[in-house]
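A protein chain is absent from this complex, but the other protein chains hold their places.
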Amino acid sequence: MTAPDRPAARGPLRRVLSDPIGLSAALVLTAIVVACLGATLWAPYDPLATDLTASLQGPSSAHLLGTDQLGRDVLSRLLHGGQPSLLAAACVMAAALVVGVPVAMAAGYHGGWLDALVSRVVDLGMALPAMIIVLLVLALFGDQLIFSYLALGLLLVPALVRIVRSATVAVRGELFIDAAKVSRVPLPLLVARHIFPRILGTVVVQASIIASIGLLFTTGLAYLGFGVTAPEPSWGTMVAEASSVMRQNPTMLWATGGLIGVTVLALGSLGEVVRDALVERWAPAASSPGPRRPRTSGVASRPVSPRAATGPAPRPRDDAVLAVGSMTVAYGPGEGTAVVDAVSFDVGPGEIVGLVGESGCGKSTVARAVLGLLRGSGRITGGSVGFAGEDLAAMSRRELRALRGTGIAFVSQEPMVALDPTRRVGDTVAEAVRLHTGCSRAQARARTEELFARVRFADPARVCGLYPHEISGGMAQRVAIARALAGGPRLLVADEPTTALDVTVQLEILTLLRDLRDQTGLSILLVTHDWGVVADLCDRAVVMYAGQVVETAPTDRLFTAPRHPYTAGLLGANPSLADRGERLRTIPGSVPPPADWPATCRFADRCALATDQCRATPVPLAAVDAHASRCLHADRVAAPRPTEPAR
Amino acid sequence: MVRLILRRLAWSVPLLVVATMLAFLIVDLIPGDPARVILGPTATAEQVEALRVSLGLDRPWFVQYLAWLGDALRGDLGTSVISKTPVIDQLNARLPATLSIVVGATVVSAVLGVALGVFSAVRGGWAGRAADVFAMLGFAIPNYWLGLVLVAVVAVQLRWLPATGYTPLTESPWEWLKALILPVITLAVGGVTMIAKNTREALRDVLARDFIDSLRADGWSESRILVRHALRNAGIPIVTAIGVFFVGVLGGTVLVESVFAIPGLGGLAVAATPAHDLPVLLGVTVYFCTLVVIVNLLVDVTYGVLNPKVRAA
Partner (left out) sequence: MTAPVLEVRGLEVALGHRRARRTVLHDVSFVIEPGATLGLVGESGSGKTTTGRAIAGLVRPASGSILLDGHDVSRERWWRRPGGGTLQVVFQDPYSSMNPALRVEDILREPLRTLRLPRAEARRRSEEMLARVGLPVAALDRYVAAFSGGQRQRLAIARALVSRPRVIVCDEAVSALDLSVQAQVLNLLKDLQEELGIAYLFIGHNLDVVEFMSHRIAVLYEGRVVESGDAAEVLRRPTHAYTRRLVSAILSPDPREQARRRALVTATPTQEGPS
């Protein structure tokens, strides 16, 4: 509970009014509505009082907006005319909401046949030419305008249903709905408490849009002469009157159209601000302590630490394919919050290095930074990324691009979403082949089939012709690997390549990666949180905690004799090392968010070995045996118990 | 793909039936006598009765409907109550003008809207905010009022273009074009901003997806990723927005044709309304629905081209 309570407790109304756009929209709209409703109280003139001696005057102190052809005061007529105009819009909105929202919620929540039926009707309704049907109603119902307004409202129902329905469907799939059902929350309460508040934002925006359309449509009808009868004012009829005298009194045209426009503008803006205020408490805030949630407030927003503080980093090997040196990555405005802090490690030729840690430790950020694929405001703010004798961190975007695929390739965690869904998988790979080699289409196709055979597809030609939605996760990951190989890279960066896969498929992919390394001497930087993957595949592991490297060691050394308490703790927490009857060893607490990282040992608060010294000075990464460890008590770290053999 | 088209075509039949049937249902639901409404209080009982028989109002509504449908299938949409001429002739005479401004406004909106949307999605920041503001403005300005302002400024004051009227393409392509410019601008302002907003949102969604990163990791340039991959994936919502705009702009012609005095279907409907000319209004409904059906078909075919999943379904 380190995070402070979010302002969710503050009411949506307060939030709307504290937003400058929300406040001004609310004020404008209120002013217009109040001014029009109370027109009889404060309109300066009788809207019907003609004064032919004062016809078509421009704005003056007597007539703020001038007079019309019959010398009637334009301002007074606008205020009085607002009543039927706004009322018409309100009728349209009410009709649409009363019918549309329940239907949409029922269809979206119930699903099945009801949803199918409603969808069909909506498709039909969306294709009806609303304006003509309204004219038809007008032709038949003569001067009973209310019917045409209701008809218009009903004609807007299909569009409303479409949007509210999909919002409902999205909520229906939420687990908290299932949780409420398991607790047998009755349906009315379920809807009132869990579903309706969630879609309210959508409904509000749609209501504001429908009211706007209603106002534009009904004033349009009035402009055409289908509105209140002659001497009575309404906004639409006044536009028509203004149009006939626009040369003599242009103010009248600007005032009438402008008022309609301002009203719609205020309605629309208010709708969106209210929606944002309502949606805010549903936002998935405070999820994983990832880099995309930089916090500006909070305890001691740490500046990026100077490189000297981390002590002498272990020297990179001379033949390293990748040599990351004191790389720092920051997110957020200004100096930013460092989420990766002076990280150093290297990957040798043909070596598989595991980058291990829990979520939020910065391991994926490191992988993306190496490729120059940081998201959002992320950027490398210090250090170097050495590859093939050059510093990638200092390269231009164009140079970096030329290196991607041919020098360094990338395989991501979710294989299915890594492929363009509109393209056959063979084409995606063949295009990459052509980009890297500049060969002909036929050659690229042949090379693609070769690559597919290499990742063990039994029938490469068939796989080439499949779309991403036609293949399984395991196949997709093999396609991704084939694609990564297309440019003959020296280094493959794989970000949790098996996390989304079933265990049997995972084993196949790991086998494939290992064979590729053995056959081609490819170097692999493998990001993972799974000790099993490290144990299976990696020659060496780099353990990260809170944005720093805390330990690096050859894999077998790391597992048998870890030299950092975090490594030891994580290994001990693994249930495969425990017996059914006993408790798991745990690390108390959880990883602090980046803004709370101290300059001293970042693990001290969760560490049994911590002493005052750990909390006094920054702890450098230092060589211990074959390890590098960021711990002052590296010699006191206990090994996890050995695994019992054989299963 | 062919199956998709056939299924969509089959689906368009009920649409036309329901839309026109709705009209007869509304007529039937009116309290009182439509013939009396049409002729007004001054007509004699004999005149009213004669009109009732000639409009077929003495029969149940679905019988009337079936009779009308039978005639319509043979190309007979009845006779106008006002002008006493066949409705279908009037409609055909006015279709080209309406088609010109509707298609013109749709094309202009689609081209400019997509271009603006792509620009604001890629540039982000101020361009994105500007796109939002323009979208709001484009929606808020009543188009008939905008038409009046354009007439006042461009036609009356600057005298660059004709204020009102329409010249058929066959008569003079140049005059035709000049007559179209203002109505098309009037209708397209809302369309450009709406399509730009939709394009921007769709494109931003796509650009945030993982496969875009994978393409970057392949070494593709941003512009190529945008053109070859992102736009295609954003295509469905964009095409949907264009289709929705087309349906909306059909209704918009009712107002804009009146503002610019263009002899089109919308203007015809407006003239028919106070005269209670039901056959004409029904005819316009049929024509508009048919146009919507055609456009929806085009939209569906585009979906199929853009998305292999739709094609397979």
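Of note:
A and B are the chain letters, set down in written order, and residue numbers restart from 1 in every chain.
Everything below uses one rule, namely that contacts are C-beta pairs under 8 Å (C-beta built on N, C-alpha and C of every residue); 3 or more make two chains touch, one makes a residue touch a chain.
What you see is a predicted model; the values in this text were computed from it and never measured.
Within the full complex, the chain left out of the display is in contact with A. Set against the missing chain, the residues A:Ala535, A:Ala599 or A:Val624 yield one that touches it, A:Ala535. Only one residue from A:Arg15, A:Arg72 or A:His194 touches the chain missing from this view: A:His194. Across the entire complex, the residue among A:Arg14, A:Arg120, A:Lys181 or A:His469 in touch with the chain not shown is A:Lys181. The hidden chain makes contact, of the residues A:Ile471, A:Val619 or A:Ala634, with A:Ile471.
With the whole complex as reference, residues 1-6, 8-9, 112-113, 116, 174-176, 178-187, 193-194, 197-198, 281-289, 358-359, 456-458, 471-475, 502-508, 510-511, 529-536, 555-556, 559, 569-571, 573-578, 580, 583-588, 590-591, 642-643, 645, 647 of subunit A touch the missing chain.
Definition applied: only the chains that are shown with their structure count from here on.
Distance between chain centres (mean CA atoms), subunit A to subunit B: 34 Å.
Those residues of subunit A that touch subunit B in the complex are listed here as 123-124, 126-133, 135-142, 212, 216, 219-220, 223-226, 239, 242-243, 246-247, 250, 253, 256-257, 260-262, 264-265, 268-269, 371, 373, 375, 401-406, 409-410, 412, 414, 417-423, 432, 435-436, 467, 469, 480, 483-484, 486-487. Subunit B makes touch with subunit A in their complex at residues 11, 14-15, 18-19, 22-23, 26-27, 30, 34, 37, 136-137, 139-146, 148-149, 152, 156, 209-211, 213-221, 229, 232-233, 244, 247, 250-252, 254-255, 258-259, 266, 269-270, 272-278, 281-282, 284-285, 288-289, 292-293, 296, 306-309.
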